[in-house]
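Taking it in order: structure first as structure tokens, then the write-up.
Here the complex is missing a single protein chain, while all its other protein chains stay put.
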Amino acid sequence: MNLIKRIMIPLGVTVIVLLGVQLGNLHDYAKAADSNQEFPKNEISKINTSQNNLTFVLIHGSWADVSFFDETAAALRKQGHTVYVPELPGHGVLNKDKNVTHEQITNAVVDYIKKKDLKNIVLLGHSFGGTVIMTVSQQTPDRIRRLVFFNAFVPLNGESLYDQLPPPIKETFGKLSQASGDGTILLPFPLFRDAFANTASLEEAKALYSKVKPEPARPLEQKLDLKKFYELQIPKSYLNLTEDTALPHGDYAWHPKQSSHLGFFRYIEGDGDHFTTVHTEPRMIAEKFVEAGRD
Amino acid sequence: MNLIKRIMIPLGVTVIVLLGVQLGNLHDYAKAADSNQEFPKNEISKINTSQNNLTFVLIHGSWADVSFFDETAAALRKQGHTVYVPELPGHGVLNKDKNVTHEQITNAVVDYIKKKDLKNIVLLGHSFGGTVIMTVSQQTPDRIRRLVFFNAFVPLNGESLYDQLPPPIKETFGKLSQASGDGTILLPFPLFRDAFANTASLEEAKALYSKVKPEPARPLEQKLDLKKFYELQIPKSYLNLTEDTALPHGDYAWHPKQSSHLGFFRYIEGDGDHFTTVHTEPRMIAEKFVEAGRD
Partner (left out) sequence: MNLIKRIMIPLGVTVIVLLGVQLGNLHDYAKAADSNQEFPKNEISKINTSQNNLTFVLIHGSWADVSFFDETAAALRKQGHTVYVPELPGHGVLNKDKNVTHEQITNAVVDYIKKKDLKNIVLLGHSFGGTVIMTVSQQTPDRIRRLVFFNAFVPLNGESLYDQLPPPIKETFGKLSQASGDGTILLPFPLFRDAFANTASLEEAKALYSKVKPEPARPLEQKLDLKKFYELQIPKSYLNLTEDTALPHGDYAWHPKQSSHLGFFRYIEGDGDHFTTVHTEPRMIAEKFVEAGRD
């Protein structure tokens, strides 16, 4: 009930922004609707339509690094888009610090965006990256045109990524990170192969797994202050690959469970799994990124 | 439980009709089965198989008019089918009367069918059109070969279309219609763009939106007497485009929530959203109409 209520609130505000009308609650939908009936058609045409040159900032997830988006970024650039792929602290070549915090990751992305003075960004987060685009958007809302959640976690305010997991998986991850001695989690290969790379051949799965490094657990455990995010008026999309069972389908599914936390959003769907398809079908994935990311 | 029970009742009666056996309740399934074991193969071959010339009557939904089916009707005709697309009172060129009732819409379609003396119809309703094919079928059951619900509302007996909506959306629609002053609802563009035309480009979404007129709210609010519909033995299909989030996925989804009200039905699935795909992929949609509509 609570979740569904949130559907209309961001929408309301989007309408407000578009119409330049001050609305504050559900009751004011009436005004929005009324205004809309005189909605000038040329207002719509003022909406930026240079959709052939989007500026993407792609945020990878856990057990990944910048190379996750190599093929897809190339496909997007070939189509005329501009693509930035920052590597998250604690991952890839920056993975020295096993004790990295969610704040440090957030700040690194914010700094990256500000340093390069990126504007009108389509900010896309995959998996754990969903939590990062939420916290980044709280710091640089004016630079973001649209947020795209790509089989991504969408914690509610005050929740952690762990809180999105089925309890036994949450518990297991906790034990794995305790056991590693250095606060990281390494995915066992059989889990990676069948839950993250289910559509891959064994050879592809092994190649993908050879790049997987231990993941710092702390940012997954941290409860996140997302109050501002849930008040922001940035349009949102959810891109769901239907064979992605990194979150098991059913009560804890990417869609419609995680996605429903967004309230109102654009839904885009494709075939594929959690780790394979970005590499094996980059052109299709690039098209889906554009469908999800454009105005 | 109640819904699931209905699965078997229409089926039972279909079996009866086919076998010419008088069955009245679940217990009589036994007879149906028994008869079936001597089911003469040549009985089956008597079933009309002229599936290359179906007669479609296509009923558009809210915020739409006859042009909704232009491309798909053309594709169906090219395949040899006969297609009729009546425009609903209160919509399109007939949209003068903002106070149109569900009865008036129903009667207009029934008159249209009788005047043209259409028989063996595949009667397809999209969205709000689902409620119309239900009430029309109550008046002209003998002219209808199969009912096709295309991402369509299927209210239970005594319910309205509004009763199918998540409560906050229902509430908002109510306020929008109150606020318009003339009992109509106009969809705000951001809602239309992301919930009805999510797979469209912005240009396509704007072009589609330019045709959207205020929708008379009354037929959406009216509680419908559907007692007879739920006793009819007309075969039914549900066609679901999986990216259609005009009804949010989850507890209130087109499928399997609205579709389950039908009890036993044929399920057909395709890619696409609520308003775009009929225009951008008419040949695919036409094929799905045939898959859903044929015997």
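Each chain gets a letter, A and B, in the order it is written, and its residues are counted from 1.
The rule is short, and it goes like this: a residue touches a chain if its C-beta (ideal position, glycine included) is under 8 Å from a C-beta of that chain, and two chains touch if they have at least 3 such contacts.
Given the structure is predicted, the values throughout are model-derived calculations rather than measurements.
*Asks:* Pick out which of B:Asp97, B:Asp182 or B:Glu269 touches the chain that's been left out of the picture.
*Replies:* Only one of B:Asp97, B:Asp182 or B:Glu269 touches the chain omitted from view, namely B:Glu269.
*Asks:* In terms of residues, what is the contact footprint of the unshown chain on chain A?
*Replies:* Interface residues of chain A facing the absent chain: 166-169, 171-172, 175-176, 178-181, 184-191, 193-195, 198-199, 201-203, 206, 209-210, 214, 242-243, 245, 248-250, 253, 271.
*Asks:* Could you pull out which residues of chain B are in touch with the chain that's been left out?
*Replies:* Within chain B, the residues touching the omitted chain are 1, 4-5, 7-8, 11, 14-15, 18-19, 26-27, 29-34, 36-37, 39, 41, 44-45, 47, 49, 51, 235, 237, 255-257, 259-260, 264-269, 291, 294-295.
The criterion applied here is as follows: only the chains that are shown with their structure count from here on.
*Asks:* Between chain A and chain B, what is the gap in Å from one C-alpha centre to the other?
*Replies:* Each chain reduced to its C-alpha mean, chain A and chain B end up 35 Å apart.
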